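For this view, one protein chain was removed and the others were kept in their places.
Chain nomenclature is as follows: A and B, assigned in order of appearance, with residue numbering initiated at 1 for each chain independently.
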Amino acid sequence: MSELLQYIITGLSVGMVYALIALGFALIWKSSSVANLALGQIVLISSWFTYAMLVQASLPVWLAFPLVILFALGLGWTIERFALRPLIAQPILALITVTLGIGYFIEGVVTFIWPWSVDALPRLFPRDVVHIGPAVISQEYLWVVGICLVVFVLLTLFFRYHRMGIAMRATADDQRAVQACGIPVTAVFSRSWMFACVVAAIGGILIASIGGITQGLVETGLKAFSVVILGGLDSFLGAIIAGPIIGLCESLGGGYLTPHLWPGIKDIIPFIIIIIVMVIKPYGLFGEERIERI
Amino acid sequence: MKNKRLLIVTAVTCLALMLAVLPAISACGPKEPTLKIGIMTPSTGPAAEKGAPMGHANLDCIQYINDELGGVGGYKIEAVWLDSKYDANQVVTNVKKFMDKDCLLFGTASSKEMSAAMEIANRAEFPGLVCFNAPVLHRPPQHIYGQMTDYGDDWTAFARYYMENIWKGPGKPKMALHLLNNTTGYGARDAAKAAADELGIDIISVDEHKADTTSEMDSLTRIKASNPDVLYISSTPAPTALIIKNAVDLGLYPGITIGLGHASITKALVDIAGADVVEGVYGVFPTVNWGDNVPGMAKMTEYCQKLHPDDYGNMDYITSWAQSLIMAEIVRLAVTNVGYEVLDKGGVEAWRAVEKYGIQKLNYDVEGLHGPVSYTPGDNRLAKSLRIFQIQKGAIAPVTDWIEAPLVKYEEFDWFGK
Partner (left out) sequence: MSLPSGTRNYTYAQDMAILRTKTHWALFAGFLVLLLAAPLYLGGYWLGVMNLIGITLIAATGLNLLIGYCGQLSIGHAGFIAVGAYTSAVLTNRFELPFLVGLLCAGLMAGLIGIIFGLPSVRVKGFYLAITTIAAQFIIIWVINHWSFTGGFVGIKVPYASIAGFEFRSEASQFYLIMSITALGTFFAKNLARTKVGRAFIAVRDNDLSAEVMGINLLYYKLLAFFIGCFMAGIAGSLLAHWIGYLNAEQFSLTESILYIGMIIIGGLGTAIGPIFGVVFIRLLQQVLTVILVPFLESTVTALPSGFATGVTPMLFGLVIVLFLILEPRGLAHRWALFKSAYRLWPFSY
């Protein structure tokens, strides 16, 4: 029984990590329908930048983090302005492929600046564990869960009440109508990329503080796709709920199935779930079903 | 519109220039007689964390040999270095490039690279040397040689050390395996499958993780429930650090023994997990450590700090520096035994000569950087010894002398490769 509780707590906390990165993905998808394949690399370069600030420049944390946020904002703005803006109104696949190119470029920049390619961030959170009944959870994961929830609440409020947020939602709905209303669509895209990069950077710092900065961060970024699909590509609520569900399935499935099946079963559980969701509920748990007309 | 066309024209011209000029430039270097060796490292891509410093080390070492020792046997060594990007297709074309350029032998860093390259090399009888060795690469022995012991030998060596020095209880110790999902991980499982019974160890569970895992609490919870005495991890530094951290959180460690394969136990592991977390963890490593008192250490440290100061302290750097030393020694033997003319012919003839009069005549101490290398018929591992290390106060310190790892003939087991 204590194992079950441990599996549940682990699953929920890991799921929140996925959800955080998925948020960064959903932000861009929501405003411009572009699937950002460079997400993993953005996570990577942001964590390296954090490393540069905290370790190489040995800045205090209160100064380093605002700088990282600024860096992420700048990164998002640059990507949108120089790579995606020229492609507005082009086939959507061309935009997706551009993000692939951006990904390679960022990877090159990372290798260029930090050629030793693996390092550790200083310990940001206390190492002590918190006991919940017979189960334990490390404070690192608790912080991740907390920060993820804060980001989620902030984004939801922004999209509900702020003018820009409402404009972003409107853009996602119908670009042409929005443009006709006099809303600068390019500014909307630019903001969504900037926010997405900030969210990815936060995700990167949290994951890197737990597992170190490695090329593996790129893969983690890709894994978030599966979370997004379960929640529905355009839904924040979806991402935040689907993350823990995927995490739970991984942890419970891995926990109870591995002894009976091949080891490593947990790695494909999210993908089996995807296939099942696709067949049963094609637009995800919370995605908006589009009614098509000819 | 005009602007756009101009841009396209410039882009195309640049590409065309690159295509046309570069081979020309690279072709017209100085034409003094050299001994060519091919070196391939995954310097970019998913394995860059190991590949990049290894590539630096390979080239730094060749530069040292050429500049200070004047090459080998009177000839300079020409290193043809290519990045493999950890991509099988690139590996294949790289090997063809090495063969095209008449390299005498080639070296790769990772076992994945070699697995893509080995059949082409074996078919052509082109000798290859791999740093990080896996059983599949040299069993059955053909033209690929392992610089060091393989991931399976790590397990065997650790298991023996554990049985002789740590295990005190009655009966069989219970061991859980935690493996990276590739040859690095599964090389250890193959060894465990082959030798656990003989050593009197009970393998109670086999778990697998990915290189980008974010939590292994679930698998460790299950492992904890089965009350193991020892946990063996064969992986790379970042996931290993995460597993050990999670084990500490769960209260699983300290309390049991943790052993690591040689791809795990590096400085990066200590940095990521924190010295207090990994205190007391055992690991197997086939080379010496930085700062050890061996003949080759001074020059290696000097070159590393001069050319790639970022890599100082990286264990993989030592491995690849040693690889270059061994390759230089191989071509030195070959050129003294058969003469430059035979090697200059290139192709199969030169490769056979390198294998027969270079690799198989090898008897070299690698300037003390790792166990001595020599060839025993039927065993394509050149260095066969390794040492057990323990992390003590954040430093990786040896606890044994060199231990010889026995040869396991994996191909004789009917489950191997199945």
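Side notes on the structure shown:
In this section, a residue touches a chain if its C-beta (ideal position, glycine included) is under 8 Å from a C-beta of that chain, and two chains touch if they have at least 3 such contacts.
As the structure is a prediction and not an experimental result, all values here were calculated from the model.
For the chain that is not shown, the touched chains among those present are A, B, taking the whole complex. For the chain missing from the display, the contacting residue among B:34, B:181, B:337 or B:360 is B:181, taking the whole complex into account. The omitted chain makes contact with just one of the residues B:88, B:298 or B:397: B:88. Of the listed residues B:72, B:99 or B:353, the one in contact with the hidden chain in the full complex is B:99.
Remark: the omitted chain is touched by one listed residue; of A:101, A:122, A:146 or A:259 this is A:101.
Of the residues in subunit A, those that touch the hidden partner chain are 29, 35, 37, 83, 86-87, 90-91, 93-94, 96-98, 100-115, 222, 225-226, 228-229, 233, 262-264, 267-268, 271-272, 274-275, 278-279, 282-284, 292-294.
Residues 4, 7-8, 11, 18-19, 22-23, 25-26, 29, 43-46, 48, 52, 55-56, 59, 80-83, 85, 87-90, 92-94, 96-97, 99-101, 112, 115-116, 118-120, 122-123, 135-136, 181-183, 185-186, 190, 307-308, 310-311, 415-418 are the ones on subunit B that touch the missing chain.
Quick note on the criterion: only the chains that are shown with their structure count from here on.
Separating the centre of subunit A from that of subunit B, both taken as means of CA atoms, is a distance of 34 Å. Residues 43-49, 52-53, 56, 179, 181, 205-215, 217-219, 221-222, 225, 237-239, 241-242, 245-246, 249-251, 268, 271-272, 274, 276-277, 308, 310-311, 314 of subunit B are the ones touching subunit A in the complex.
Residues 3, 6-7, 9-11, 13-14, 17-18, 107-108, 111, 115-120, 123, 127, 129, 136-138, 141, 207, 210-212, 214-220, 223, 250-252, 254-255, 258-259, 263-264, 266-267 of subunit A are the ones touching subunit B in the complex.
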